[in-house]
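Reviewing the structure listed below.
In this view, the complex is presented without one of its protein chains, the others remaining in place.
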Amino acid sequence: MLGKKRAITLGAGLIVIAFALTGCTGAGGGGAASGDVTLTLATVNNPQMKDMEQLKGTFEEDNPGINVNFVQMEEGDLRAAVTADVASGAGQYDIVTVGAYEVPQWGAQGWLTDLTSALADDPTYDVDDTLPAVRTALTVDGKQYAVPFYGESSILMYNKEMTDAAGITISDHPTWQEVAMAAKALNTPDVAGICLRGKPGWGDLFAPLTTVVQTFGGAWYDEDWNAQVNSPEFVEGVNFYVDLLAAAGEPDPVSNSFTECLNQLQSGKVAMWYDASVAASILEDPETSAVAGKMAYTHAPVYKTEESGWLWSWNLAVPKTTKNAEAATTFVKWATSKEYQQLVGTTLGWTRVPPGARTSTYSIPEYEEAAAAFAPITLDVMNAVNPEQPGLNPQPWVGIQYVTIPEFQDVGNQVAQLVADAIAGRTTVEEALDKGQVIAQTAGDKQK
Amino acid sequence: MRTLKGTLITTMTWVLVLMFFFPIAWMVFTSFKTEGAAASIPPTLFTALSFDQYQLVFDRGMGTYLLNSLTASISSTAIVLLLAISAAYGLSIRPIKRVQDVLFFFISTRFLPAAASILPVFFILKALGALDNITAIGLLYAAMNLPIAVWMMRSFFNEVPREIVEAAQIDGANLRTELIRVVLPILLPGIAAVALICFIFAWNEYFLATLLTTSIARTTPPFLASFVDGRGQFLAVLSAASTIAVLPVIIAGWVAQKQLVRGLAMGAVK
């Protein structure tokens, strides 16, 4: 018996020591003075967010006692981590970066702090300055649950040097047919005609593709939540997209989303690009972009609708579970304030000001000058799109390139994987969408 | 004729080895370039070396992540060693057949896809208030590595000559002193091998780290992806961050090559 007891004591003792050791080193991280608050901010690794991290020192100086810790993730990882955290009430984050797709759903669940009065009570913040369409998407039953950090629509961007050289002009409101012809004319062995996202993901491939489908007259669901994924219009739109990629698209499209296309455009590997308007501010940054000043921008190409741009915003929200709601709100207001925009403009350059969140951004003289190439069209498009009915027919949800139901990201992802197979030629669009219809209908049935 | 053939084979060997090593060499090389040079086509082979990217990486706070990785790897390895040595010793002195079942049990836990129980782990850690906690990560890594460690350790114990163990028993040494004074010294190289392998797996782990840590306890692998930048070029800085991230394990692996071979091959050696 002695041996057994001893062995157990030995083992247990060692485990305890190991725990203690790891505990010590683990706790060593937070050495802040008492009374200090450290806010953990989860965010997507987009350039504007990196700028925010770079400038957080100014906030920490102005608000002694509050430190902000940035956690940057890829979009997919961010969604997974933040959703799991917020939905389970784990409360690891004090501030989360949430897309326009999630805000209304999470707000309705009561997972996010209602910021309405905190914003309205501060006259210097001027909440009414927020772009109306963006704010609508973040408000549920009159309560605003998040603040836009930047907003975007989708536009067509093209390298004017290349189109001029080829003798091609593109109108300010082009049709998809026009764009396809131009893309084919511009396509050479070294330079692809157009870059379109092909990376399987509802926020990747299906952001531009859904807008194409809508302007072709298709939609994910009809008014009674019947899936429309293999309807003739949906199929026509996807076929158009896939054919355009095959005829004049960039090589290896399934690898590509926003970042990859941006890279290729900057290095002169593609002539045109249909994607988020926020890209323009990056393309026009003379310090980092080789094509600054050479680009031109138009409205999103259309077919059967008047406008076809999407509407998206990355927003800052304060989860209900945080213990530092007050400090978190202070930071959220700072990062989305007019002063922050001035700070970005004066320290990092005016093209870097987060676009598409405040109307007043577009009347800052320095910004108007620096962003002359893309600011007017961004504001124009963002005010022109209609998230309540982006397609030809009425829809039972608010949102353009997404469907505001919990199942959509799963549905969108799976259908995107199927369409990616069609892009690669492993299956036909019709086959892919027939399978997609089944997946979409299962989710639609839950809404009925 | 014979030497010609030998030279040919040697040359071929080297070509193939260098091909395998190329991605790593290229990564290190790219990390010393400027972003512009890193992205140019055709690739620049002769370029001024710069340490700017490394400066940038540490400015972004990589130190904290490396420290977390180190803590999780060392603590989990320590736990694994303690448990595995004890268990393997227990299994090696036991004269009955159930040993096999126990070994089976251990190795079967390693077949469990981590993804299958990630949600329960998440909810349990949440209930314990242990999310984003480096101790919790260390314990999970220990559980992840324990099966292979037990198994390898057992093979090492099987290598200890029976006579030595029995001699110790005749001397009247009880099991514990036998373990510590007689068997452990013989086992040291084996222990080093197991430690190294556990350290490598813990250091490189991505899945659990991505989902169970946020900021305080975040480790290096999930941090790497944040260098993929939506603004312009990032190949050089990504390469620099990757180089730093892989360096500790590569150096450890190179230095302890012999142990690595022994550790991995042990299961087959009797």
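Here the chain labels run A and B in written order, and each chain numbers its own residues starting at 1.
Simple rule for what comes next: contacts are C-beta pairs under 8 Å (C-beta built on N, C-alpha and C of every residue); 3 or more make two chains touch, one makes a residue touch a chain.
Here is the rule we go by: contacts and distances are computed from a predicted model.
Q: The chain that is not shown, which UniProt protein name from "Sorbitol/mannitol transport system permease protein", "Sigma-70 family RNA polymerase sigma factor", "Cytochrome c oxidase subunit 3" or "tRNA 2-thiouridine synthesizing protein B" does it carry?
A: Of the names offered in "Sorbitol/mannitol transport system permease protein", "Sigma-70 family RNA polymerase sigma factor", "Cytochrome c oxidase subunit 3" or "tRNA 2-thiouridine synthesizing protein B", the one UniProt assigns to the missing chain is "Sorbitol/mannitol transport system permease protein".
Q: Using the touch definition from the top, which of B:L70, B:A84 or B:I216 touches the missing chain?
A: Reading the full complex, the residue touching the unseen chain is B:A84.
Q: So which of A:D62, A:E223 or A:D252 would be touching the chain we can't see?
A: Of all options in A:D62, A:E223 or A:D252, contact with the hidden chain holds for A:D252.
Q: Taking the full complex into account, what residues of chain A touch the chain not shown?
A: 1, 3-8, 11-12, 14-15, 76, 79-80, 83-84, 87-88, 105, 109, 198-201, 250-255, 264, 267, 269, 406-407, 409-410, 413, 417, 420-421, 423-426, 435, 438-439
Q: If you put the missing chain back, which residues of chain B would it touch?
A: For chain B, the residues touching the absent chain are 6, 9-10, 12-14, 16-18, 20-24, 26-27, 30, 39, 41-43, 79, 83-84, 86-87, 89-91, 93-121, 123-124, 139-140, 142-143, 146-148, 150, 154-155, 158, 175, 200, 203-204, 206-207, 211, 220-222, 224-225, 228, 235, 238-239, 242, 245-246, 249-250, 252-254, 257, 260-262, 264-265, 267-270.
In the analysis below, only the chains that are shown with their structure count from here on.
Q: Could you give the separation in Å between the centres of chain A and chain B, each centre being the mean of its C-alpha atoms?
A: The separation of the two C-alpha centroids amounts to 35 Å.
Q: Show me the residue ranges of chain B that touch chain A in the complex, using the header's touch definition.
A: On the chain B side, the touching residues are 39, 64, 71, 75, 78-79, 82-83, 86, 90, 122-123, 126, 131-135, 138-139, 174-176, 210-211, 214-218, 222, 225-226, 228-233.
Q: What residues on chain A touch chain B, complex-wise?
A: For this pair, the touching residues of chain A are 3, 6-7, 10-11, 14-15, 18-19, 21-23, 25-26, 29-30, 40, 42, 45-47, 50, 69, 71-74, 77, 80-81, 84-85, 88-90, 92-93, 258-259, 262-263, 266-267, 282, 285, 288-289.
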